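Can you read through this structure? Questions will come right after.
Omission of a single protein chain aside, the complex is shown with its protein chains in their original locations.
In this document, chain identifiers A and B correspond to the written order of the chains, with residue numbering beginning at 1 in each.
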Amino acid sequence: MSDEYEHKLEAKSDYVSDASSGTSASDIDKLPPAELPDQELYHSHSWWTTYVFSQDAKYIGVQYACTAIGTGILGLVLSWLMRLQIAFPGLGLLEPSAYYQFVTMHGMIMVIYLLTALFLGGFGNFLIPLMCGSRDMAFPYVNMVSYWMFLVAVLVLLSSFFVPGGPTGAGWTLYPPQAITSGTPGHNMGIILMLVSLVLFVAGFTMGGLNYIVTVLQLRTRGMTLMRLPLTVWGIFVATILALLAFPALLVGGLMMTLDGLLGTSFFMPAIVSMGEQLKYEGGSPILFQHLFWFFGHPEVYIVALPAFGIVSDLISIHARKNIFGYRMMVWAIVGIGALSFFVWAHHMYVAGMNPWFGFFFATTTLIIAVPTAIKVYNWILTLWRGNIQLSLPMLFSLGFIVTFLNGGLTGLFLGNVTVDVPLSDTYFVVAHFHMVMGIAPVLVVFGAIYHWYPLITGRMLNETLGKIHFWITFVGSYAIYFPMHYQGFIGVPRRYFEIYDSPYIETSTMGLNVFITVAALIVGAAQLLFIYNLISSARLGKKAEKNPWKANSLEWQTPEMPPAHGNWGKEMPKVYRWPYDYSVPGAKEDYIPQNVAPSAVTEAKVEKS
Amino acid sequence: MAVAIVILLIALGSIAFHFWSPWWWTPIASNWQGMDDTILLTFWITGFVFVAICAFVAYCVWKYRYQKNRIAEYKPEDKKLETRLILITTLGVIALLAPGLLVWNNYISVPDNAYKVEVVAYQWGWKFRLPGKDGVLGKTDIKLINDENPFGLNLEDSYGKDDLLVDEGELHLLLDRPVKFELRAIDVLHNFYVPQFRGKMDMVPGMITYYWITPTRIGEFEILCAEYCGTGHYAMRGLVIVDKEKEYNKWEAKQITFDKMFAKNKNNKNLQLAKNTK
Partner (left out) sequence: MNKFFKTLAEKPWEESQAKIDNEHQGKTLSLSKYKLGLRTIMVVSTIIFSFFIIAYADRMLIHDWRSMPEPWLLWANTGILILSSIMFHLTKIASDRQHNDKIKKGLYFIGFLAYTFLFSQLLVWYQLLNSGYYAATNPANAFFYLFTALHGLHLIGGLYFLGRTTSKFLRNNSKVQEIQHTIELCAIYWHFLLAVWIVLFGLMLFT
């Protein structure tokens, strides 16, 4: 991507501004005439093409979000069942095979079909055109197809619950040989449907991703340079690039494994004796699959994390009424983390039997990536410093995010450091770590973002009291679930255990801890239902939102109508005169100056040179 | 306001939990004290960062809470501060990484005097093979596995004849003697894990992986499988018993060699065949 950039970047410096140092109002507002024709828009004519087969990115975004959240609720219910089984094995709630199927479906749903789809498909579609100041995505039709592909992928995934043998129980990592041999639940139909669903998801995502990239690069409004984009767009943009580069690895691994399963090829399958019977496979390498999987899997973590980073930066800045501290550093960190994330994949494989010398390399790269990540945390908290912090719901969730992400990031330093990973890998320490860092933390951002942008979508505010209850239960509750879980990991309780029955090395009190965790999980889960109720009921009964209720600067709040209409901007496209973080500018009357406010309107505001 | 207090409480509560809860790692029984030490070091550094940042956030939330006529500072960036923070973080990361890499180097370099034990994992249990008198493990191949030859030993390889085969899922080890585990799986991935030994490595069909330990404590320890391997994963247990030399030798003497076992199996099979043809 960036190589092309070199030759193709518009030679901006060629324009010589003639308004060199004018002060009169007309002078400082002066813009060159638009060179690009306004974007052609598809206008729907029937109910079907308006509401169902919509080509409007805003609708598509909402469709993506609803589908993702709906699937996510299934993932949540599965987690309840698993937790009940772990805490109360006496109930005999699940069979081992069902437990493993639920672990797999839960993991896959949460990572791919909830978070990836929600951040990129949901927030990406809704926010990119609005924040860049364009009328719609670059290819609305392709964008629509992208959503429908995603829906089909979800349906295929769900259909695997109803086939003989049930869904696959291979773990979300889908490692061969177990994924397709008979000791694993769902080893014939289930795994194939899972792989087909993933292939569809990747295909659908590629179409969406194409749109995000082209829209961000080519369809911004006048005056919107890359460095004037809100960090939300940066996060989603870089995450999209990562996804386009990383998903092919999953696709390739998935296709090859499908053939191993269906045709009996031996890409990943070595000679094995399964259940006392020699299979006809020979020579394949299971480790090769793991490399492909994690070449996708690790960037996948950042595909979820980067949009969350971007969004939370904006939420913190807006609700602390202060510019984000170190904007440039934040952009560099996003780009840097994105680039580095392709060099750390094998930290998931320290004890997988690969050449042990790789351990040195990957431990080093992994700990290097901690530095830009730490920078982001510093900049968030430095944004709070000397801010004017409104404890609105989005801010509360952002604070929750900082604590949770910090915790999960720090335990990442344990697991990234080869030696420490040896005793801890594949134990509950890992489960606790990744739930903190890529489960709870991004989900808290999702909530914050929904409380923040809900008025823009529906024109109404979400109920504040319900929101507060939701926040407190979710934040404190999920910390109560996952913090103690690390200690089970120290004891050495392995993950993916259907039952941890009497083991001499496990103190019996650990069972009590399990009950505690499960109760907390059930309460946290119930709170999510409260949130769903709030979402649905507020759409009709919520308090009417005023325009730009949070007094934000970025373009999405500056549309002529709220919620924005088809085409977003009415007759005339907005012109951008500043970056999106002009909060509390010294001298200005208001504590915010939207991006499209011309300098002549705020002559009193003076930004001193830094 | 409440958030500031809660964030502070979470930080302090985490420390309290760490010190007062009964859950901590299982007492170690091998030479990998270095792993525990690295964990402790990491704990101190990261714990300090966690508390410091939480406290800072709580302070900011309290100090800079919204007031109508307060104006936030306008400061896009601060090069000096950012550079300093990067430097400190880098130092912290190096302090974590360096000892980690040293211990890892030990972990993957097997001492010359280590004796070998082969661990074979299958769905869902453990088998072991000792090199026998000649001290060398015979060659194996999954393709050769059958009823008479459950370990898949190569019949042409004379080193294999005196190998001792241990089929009951119980392994004895010598106290204070370094041992190298050669790990093999015959069906799917598994992982040979004894929590008290700290070590861990996946077993991959078609490959021989390894790690080494020196048992430092007499006792019985449970073997767990630490890599998901199908429906029976959670129940895939075995036993390691660390012995003094005398007990160990007694146990070793009771194990049968491959030669004997193969002849016995063959015999049984011939009998079986003879019966069937009657």
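Keep this in mind: a residue touches a chain if its C-beta (ideal position, glycine included) is under 8 Å from a C-beta of that chain, and two chains touch if they have at least 3 such contacts.
Since the model is a prediction, treat every value here as computed from it, not as a measurement.
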Full-complex contact with the absent chain, from A:Leu219, A:Val233, A:Ile473 or A:Ala588: A:Leu219
Residue of A:Val152, A:Leu259, A:Leu391 or A:Met511 touching the missing chain in the full complex: A:Leu259
Missing-chain contacts mapped onto chain A: 1-6, 8-10, 12-13, 15, 17, 19, 31-32, 34-36, 132-133, 138-139, 206, 209-210, 213-214, 217-228, 244-245, 248-249, 251-252, 255-256, 259, 263-267, 280, 282-285, 288, 292, 323, 327-328, 331-332, 335, 575-579, 581-582, 599, 607, 609-610
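Note that only the chains that are shown with their structure count from here on.
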Whole-Å separation of chain centres (CA-atom averages), chain A against chain B: 32
Interface residues, chain B side, partner chain A - complex: 1, 3, 6-7, 10, 14, 17, 21-26, 32, 34-36, 38-39, 42, 45-46, 49-50, 53-54, 56-57, 60-61, 64-67, 70-78, 81-82, 85-86, 89-90, 93, 96-97, 99-101, 103-105, 107-108, 122-124, 141-143, 145-146, 152, 183, 186-189, 191, 193, 195-196, 198-207, 209, 220-222, 224-235, 237
Complex interface listing, chain A residues touching chain B: 96-97, 100, 169-171, 175, 177-178, 181, 183-185, 270-275, 278, 282-287, 320-323, 325-329, 351-353, 356-357, 359-360, 363-364, 367-368, 370-371, 374-375, 377-378, 381-382, 384-391, 396, 399, 402-403, 406-407, 410-411, 413-414, 417-420, 422-427, 475-476, 479, 483-484, 487-488, 490-492, 494, 496-500, 503-505, 507, 509-510, 513, 581, 583-586, 591, 607, 610
